[in-house]
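Let me give you the structure first, and then I'll get to my questions.
Omission of a single protein chain aside, the complex is shown with its protein chains in their original locations.
Every chain is named by a letter (A and B) in the order it is written, and numbering of its residues begins at 1.
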Amino acid sequence: MATKAGIGVKARLEVEDLLYAYADCLDHGDINQWTDFFTEDCTYKLISKENWDLGLPLGTIFAEGRGGLLDRIASVTQTSVYHERALTHMISNTRVLGVEDGVMEITANYAVLETLPNQYTKILNSGRYLAKLVRAGDGAGEGLKIKELICVYDSALVPASIIYPV
Amino acid sequence: MATKAGIGVKARLEVEDLLYAYADCLDHGDINQWTDFFTEDCTYKLISKENWDLGLPLGTIFAEGRGGLLDRIASVTQTSVYHERALTHMISNTRVLGVEDGVMEITANYAVLETLPNQYTKILNSGRYLAKLVRAGDGAGEGLKIKELICVYDSALVPASIIYPV
Partner (left out) sequence: MATKAGIGVKARLEVEDLLYAYADCLDHGDINQWTDFFTEDCTYKLISKENWDLGLPLGTIFAEGRGGLLDRIASVTQTSVYHERALTHMISNTRVLGVEDGVMEITANYAVLETLPNQYTKILNSGRYLAKLVRAGDGAGEGLKIKELICVYDSALVPASIIYPV
């Protein structure tokens, strides 16, 4: 992996821009645009820290490729029955760990705050993003895309249920 | 609205500096200096996401112009009776959406943590800042000022009461 010194300050700012746009899409945008943040051959995984630390593969959500993401979107928009809820992603501590062969490895911490009707705001899910990012190669010049996003969450207990991706 | 590409990386950093100074004023500073962050003709509104999404105008706090802000400060410092409390603003996900005719539109997510005497820390209010910022035109060269700040908060339930602006 390339040394951190070779990355420069703008990389983190660009990664933060990506993550904040990603979160805005889930919190206040159109979930059908969620796939636009990923490459065609992407991997998305939501997994508990307990399983992750033990090397156990089972995740709460696991999607391969944009098709897998579309399945998840279909579940949210067409299949599942759930209360309306307000979601607010707090993303912090974004770090660029390195770049190698055009793949940028990053981490960030996140807390998703959830508010159900007539309830107080609570922490739905907190933990760490572990992601691999690449430049979009489709000529659209759209900048960074997510090739792999692993959300390692702290609590094996999930209050109620996780409807939306994290 | 101008394209995002024309904004550049420094704009977000400058906006973050403004928001962090704003929060420091409310959390640890002198609330009498709160008005300094706004233009003379400013608007400040604290409104629930429920009302905001339905287009209903009613806000929990609504102040027009610096005079309106001063009213609010008078309420906090001279009229209201309340417990001392520790407040900590966590501001994240700051995004510059665009600049047009010298007005910068931005969003950010926030969570205000409140601690009352002999109680645990809880989430008092979380949500999103929607703001319009302008360059100070008063020759003081103080940089960005808030022309409009709308705080859209997630939970229609407020634990105890909101004393300070958010």
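Definition applied: a contact is a pair of C-beta atoms (placed from the backbone, for glycine too) under 8 Å apart; a residue touches a chain by one contact, two chains touch by 3 or more.
All values derive from a computational prediction rather than experimental measurement.
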Option touching the unshown chain, where A:29, A:143 or A:159 are the choices: A:159
Chain not shown, touching residues in subunit A: 9, 12-13, 49, 90, 92-95, 107, 109, 111, 122-123, 125-128, 154-157, 159
Subunit B residues touching the omitted chain (full complex): 10, 13-14, 17, 19-21, 23-24, 27-28, 86, 88-92, 113, 115, 117-123
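To be clear about the criterion, only the chains that are shown with their structure count from here on.
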Centre-of-Cα separation between subunit B and subunit A, whole angstrom: 27
